[in-house]
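There's a structure below that I have some questions on.
In this view, the complex is presented without one of its protein chains, the others remaining in place.
Up next, chain A:
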Amino acid sequence: MAIDFHKYANPTRFLRLASAVFPWVTGAAVLLLVTGLYMGLFVAPEDYQQGETVRIMFVHVPAAWMGMSVYTMMAVSAAAGLIWKHPVADLSAKAAAPIGACFTLLALVTGALWGQPMWGTYWVWDARLTSMLILLFLYLGYMALWGSFDDHSKAARAAAILVLVGAINIPVIKFSVDWWNTLHQPASVATLDGPKIHGSILTPLLVMGAAYMMLFLSVFIIRVKAEIMDRRLQIMKISQLQE
């Protein structure tokens, strides 16, 4: 047995912490989702300009926030993986990617469904929409890159470099509405002057945002656990072949 398992002491500690947090995060996700959906569909009034389509915002904006936040988290993890070679860092970036991809896809699809009644088109090639589509492709490219190497550390390295290069897209998405003329409205929650949305619509939006965050954490714990165990499984298979 040439492989030293003490290297995986850290993942073990991570798994213990994750199992302790998991029920709370999952419970919070369910509770916030129910509250957010109830408020968004039944309590929030319709918008004076957009009518009932404003309700699409409650599933569109949190998805877009998560698509960008998850990518940022992956970039930080990938950098940590490259610099300190921490085994959980690469695996956590790998585990987060499909979740971020789902959120980004949802932001694009719900955005199209909102664009048609409000702008008269499902899609325009403007800065915000295009940079969001690039984000989806970055996620997909990242996931494909992991699958295209047999060697774990080579795959981790290549994927980490892709995430870090692609990270330039995150500020581009954020400021695209200010830098270019676009159909997409500018930031209306995270602005220097504070949110520009009325509380009756802002509250359900923030609750849904928190719900998506908790949902991310819950699925993330499941996926990191799977990645750590899969890594352990691969190592054990190799060591069995060597015996």
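FYI, contacts are C-beta pairs under 8 Å (C-beta built on N, C-alpha and C of every residue); 3 or more make two chains touch, one makes a residue touch a chain; residues count from 1.
Simple rule for what comes next: contacts and distances are computed from a predicted model.
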item	value
Listed names "Heme exporter protein D", "Glucose-1-phosphate adenylyltransferase", "Cobalt transporter subunit CbtA" or "Formate dehydrogenase alpha subunit", with the criterion being the UniProt name of the chain not displayed	"Heme exporter protein D"
Omitted-chain contact residue, chosen from A:Leu32, A:Ala89 or A:Leu106	A:Leu106
Residue among A:Met68, A:Leu136, A:Ala160 or A:Leu215 touching the omitted chain	A:Leu215
Chain A residues that touch the omitted chain in the full complex	46, 51-53, 55-56, 59-60, 63, 98-99, 102, 105-106, 109-110, 113-114, 116-117, 215, 219, 222-223, 225-226, 229-230, 232-233, 236-237, 240
